[in-house]
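Note that one protein chain is taken out, while the other chains of the complex remain in position.
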Amino acid sequence: MNRVETALEALGIVLPPAPNPVAAYRPVKIVGSIAFVSGQIPMRDGALEAAGSVPSTVSVAEAAQAARLCALNGLAALKAALDGDLNRIQEVVRVGVFVTSDAGFFGQPAVADGASQLLVDVFGDSGRHARAAVGCIALPLGAAVEVEMTVAIND
Amino acid sequence: MNRVETALEALGIVLPPAPNPVAAYRPVKIVGSIAFVSGQIPMRDGALEAAGSVPSTVSVAEAAQAARLCALNGLAALKAALDGDLNRIQEVVRVGVFVTSDAGFFGQPAVADGASQLLVDVFGDSGRHARAAVGCIALPLGAAVEVEMTVAIND
Partner (left out) sequence: MNRVETALEALGIVLPPAPNPVAAYRPVKIVGSIAFVSGQIPMRDGALEAAGSVPSTVSVAEAAQAARLCALNGLAALKAALDGDLNRIQEVVRVGVFVTSDAGFFGQPAVADGASQLLVDVFGDSGRHARAAVGCIALPLGAAVEVEMTVAIND
């Protein structure tokens, strides 16, 4: 079992199944040593876990958990794209976090931390990344959060 | 005539003129083997084709067509940046789609498909890409959609 799988096990994390391939776009696109992960929403077992705006419908704590779930779904997509070998991930490079936000809500960083902390928990220092967190009026399927990631990989 | 031009012709697509160079930023910036295309809005013959929020002012079908037009404008910009040779495009890597959205509208993926499908129609499997689609409260000039692209190119 490799380094990343060991970390996941120590954290008690079982990755979800990889998202189904979609039509004209892909969950992950690899070019050279960079993998681009499509925006992930907080799906669990085929259902959206956090729907609505933050904080009126979804609390900040719930949204942070949803961001963590988005990151896990992204790792699941990466695992499938990397033929099961998450150890090929060298660095998490950039994370974009979109949060469905009430007009006066300014706590997008606290929501985004749910994804960022998960990545550091799993990858250690190489999991630290550049990040942009912004508030959106609406996201696909009504998701409270969407997370996209860019990672550097080994050949 | 090269592969991509042949595909465009078969699809009955005539690329629009490239967007004019702008002041402090560029329609396309190339670094190494990656070309970054600036956010494109659905301009046609100098006029904005789809203005307003989805779906109250612009229908989902209209917005998807607008996203397709954004992608075509991006290809026109790439063609100019690549000295007319679209065949140098190896892979479409990432597409970001921003949709001006009513507060309760969650169909951003259906809108974004207008851009994604065009790219697959033109480039085949290498046109498949990672994607993030989000809802915005407002976009430049009142555009219903904005699409930015990252592509991998040959030297």
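Should a chain be cited, it is by its letter among A and B, assigned in written order, with residues numbered from 1 in that chain.
The working rule: a residue touches a chain if its C-beta (ideal position, glycine included) is under 8 Å from a C-beta of that chain, and two chains touch if they have at least 3 such contacts.
Small disclaimer: the values here were computed from a predicted structure and weren't measured.
Touching the missing chain, out of B:4, B:139 or B:152, is residue B:139.
If you put the missing chain back, the residues of chain A touching it would be 33-34, 91-95, 101-109, 112-113, 116-117, 119-120, 127-137, 150, 152. Remark: the residues of chain B touching the chain excluded from display are 23-29, 31-32, 36-39, 96, 98, 136-143, 146, 148.
The working rule: only the chains that are shown with their structure count from here on.
A straight line joining the Cα centres of chain A and chain B is 25 Å long.
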